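Only one structure is covered here, and it is reproduced in the block below.
A single protein chain has been omitted; all remaining protein chains appear in their positions.
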Amino acid sequence: MADPLLSVRNLRIEFPTRRGTLVAVDDISFDIHQGEVLGVVGESGAGKSLTGTSIIGLLEPPGRIAGGEIRLEGERIDTLSYEKMRRIRGKKIGAIFQDPLTSLNPLYTVGRQLVETIQTHTDMTPTKARERAVELLHEVGIPAADRRIDSYPHQFSGGMRQRVVIALALCANPKLIIADEPTTALDVSIQAQILALIKKLCREHGTAVMLVTHDMGVIAETAHRVAVMYAGRIAELGPVRDVIKHPKHPYTVGLMGSIPSIGHDLERLAQIQGSMPRLTDIPPGCAYNPRCPKVFDRCFVDRPDPIDLGDHLAACWLYDRADAGLGSERTPEAMTA
Amino acid sequence: MTAQPIARPTAATRPDTDRPLVQVDGLARYFDVSKPFLNRLFEGDKRQILKAVDGVSFEIPRGQTFSLVGESGCGKSTIARTVVGLYPPSRGKVMFEGAEISALTTRRAMLPYRNRIQMIFQDPYASLNPRWRVRDIIAEPLTAHHNVTDTGAIDRRVGELLSLVNLSPKDGAKFPHEFSGGQRQRISIARALASQPDFLVCDEPTSALDVSVQAQILNLMKDLQTQFGLTYLFISHNLQVVYHVSDRVGVMYLGRLVEWSDKKTLFTHPRHPYTRMLLDTIPDLDMTGRERQPVAGEVPNPINPPSGCPFHPRCPHAEDRCRAELPTAKPSPEGSMVACHAVEEGRLPAEPRQVAPAVATA
Partner (left out) sequence: MTVQDTAPDIGDSHPTVDPSAVRQGGRSWWQRALDSDIFYSYRRSPITIIASIVTLAFFVGAVFAPWIAPYDPFNPASLNLMDGLVPPMSESMFTGNYFFLGTDQQGRDIFSAILFGSRISLLVAFSAVLLSMVLGVTLGLVAGYVGGWVDSLIMRIADIQLSFPGILVALLIFGVARAVLPRDMQDDMAIYVLILAIGLSFWVQYARTVRGSTMVEKSKEYVQAARLIGLPTWVIMFRHVLPNVMGPVLVIATISLALAIISEATLSFLGVGVPPTQPSLGTLIRIGNDFLFSGEWWMTLFPGIALVMLALSVNLLGDWLRDALNPKLR
């Protein structure tokens, strides 16, 4: 396989507070390849958004990268100065955030913001840059782009604004787009349109996308691979079809079971008891142990690292082959019977 | 349920079970969104009226769940707030056990119904007073009208209510910020149950929660419904959740109900083009490879709704009649009520949906 476009190794993000240091992201590793959509899914507070913001270098103090490395095309980007990172952001990495209103400057026309961004990263003449801006707006599906380009952000509807933000992220033809909950603030019909657009861009430009969301449905629609995060760690990572149809980690199993689905007439949904621990009291061992239906003694002591199960990783002691003596009784099939 | 049951009649033992508990008839709610008087005077603007809800009728039988589903701005939350009496209706009426509660304009006249109609809100971070202890929040419906004054009895009842929503009675001494979103929503439910209501209006109760917590809350709400014979008006934009909780479902678009029927019919034989579009937007968790056809366009501005059928600018089946004339709801062969000219004229053939997919998990 070719070298990955983005490679994150043992990333650790900490927040020093007066009650001690909180570890918000704890030793996570993953790759994103060219043209691939990696979904990152998890509950609020799982650390998925922080992972995204640390990759684009916009981690807000006092949060800090305390360990590990982030490489883009082989070059380390987590140690770059703010100025150097600013040049990479936009040129090589684009960002789409949840609320399109806060990503756009309300005082400037959409066209001016696009032209400025294009000129920052390329050496186009103003006329050329404007042509490119119209082209981009057209590409993200804004009707009558040559006229709408001189409108202000508030003159666009929510869905159209998110399209403008996507156009803005595309200005310099980035290799990677970090999309943090890009459809959460939008209505369902608009959500479908935006997801179709992201998929199209990926296909046509070979752009890689890291899609951060809490919605498994969005992942199923859009992503190629998915990383399931829980309490700052990756619980499971694998091809999206595999993870959804054959989840391995008990957390993923619980998550899938708790999504109501049309056509299943259930009196009760399968539910995971309790809630994700706050960062201040993550239990020792596996962070999922208080809620896990298959917990056993080892889970309270050791923290599991992702275990390779073919093309699928799961951080769960159930799958530890080295744990031989007990292993046979704890195969997933035996547990679910 | 091992906690002490709270003595109250169940649905079965109540008299008058034939009549729907809640009837909403021709309900409309307009908001004046014009600029202030002086601005209008100088700028020559006209008065602007937002018709958030316009002519909506439905009934909810005792012990059942009726859901309203639609995109933002369709008026579903306005209906919720009008039904519980937070807004007076501009037109139409809300009946509770046959009494027209929307005509009760003073707070005192409404008091006899206050205990019986309660609401669960969307945002668990805004629905609990941050300066109050949980015990006082839950006890407020009991103490507000001095109907219970004995502190011991109140504490016991608060403890029962907390256990009922699966929290510890000890949580009563804490403040809301010490709880997670899901736990706060449980506290909100406990407060709503404190006055032993018959009817709960739930305005997007799980849309601010994570999926695993959403399942807990939905299960809790179903259990409480079974236990106390509660009647729900459930507001949501999430079709999967609506399918899970409802008996009957109404689809709203721009302040009007466009289609309503029992849940099975609506999801298997959707008639209205908007209902079909909504069903198409449900993400495909079963990975059937179905290519979704995203629908063009967005919800228009409700201040200037389109003429005729409000859906016509986005509807692939729109004709001249749709642009001119507002459709009225007519029964379809499957028994649902549909407000669509194309359906009425037989231009839109039935299109049954397969909604029971192969088992999702292995």
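Couple of notes before you dig in:
Should a chain be cited, it is by its letter among A and B, assigned in written order, with residues numbered from 1 in that chain.
Here, a contact is a pair of C-beta atoms (placed from the backbone, for glycine too) under 8 Å apart; a residue touches a chain by one contact, two chains touch by 3 or more.
Every value quoted in this text rests on a predicted model; they were computed, and no experiment measured them.
From the options A:Gly111, A:Gly141, A:Pro174 or A:Pro250, the residue with contact to the unseen chain in the full assembly is A:Pro250.
Within the whole complex, the absent chain has one touching residue among B:Pro20, B:Gly159, B:Gly181 or B:Gly250, and that is B:Gly159. Taking the complete complex into account, residues 1-4, 81, 84-86, 107, 110-111, 114, 117-119, 121-123, 126-131, 133, 135, 140-141, 144-145, 152-153, 155-156, 158-160, 162-166, 168-175, 188, 191, 195, 216, 219-220, 223-224, 227, 361-362 of chain B touch the chain not shown.
Note that in this section only the chains that are shown with their structure count from here on.
Distance between chain centres (mean CA atoms), chain A to chain B: 32 Å.
Those residues of chain B lying in contact with chain A across their complex are 71-72, 180-183, 210-216, 218-219, 222-223, 237, 239-241, 243-244, 267, 277-278, 280-287, 292, 294-296, 298-299, 354-357, 360-362. Per the touch definition, chain A reaches chain B in the complex via residues 43-44, 157-160, 187-193, 196, 214-218, 220-221, 240-241, 244-247, 253-264, 266-273, 275-276, 278.
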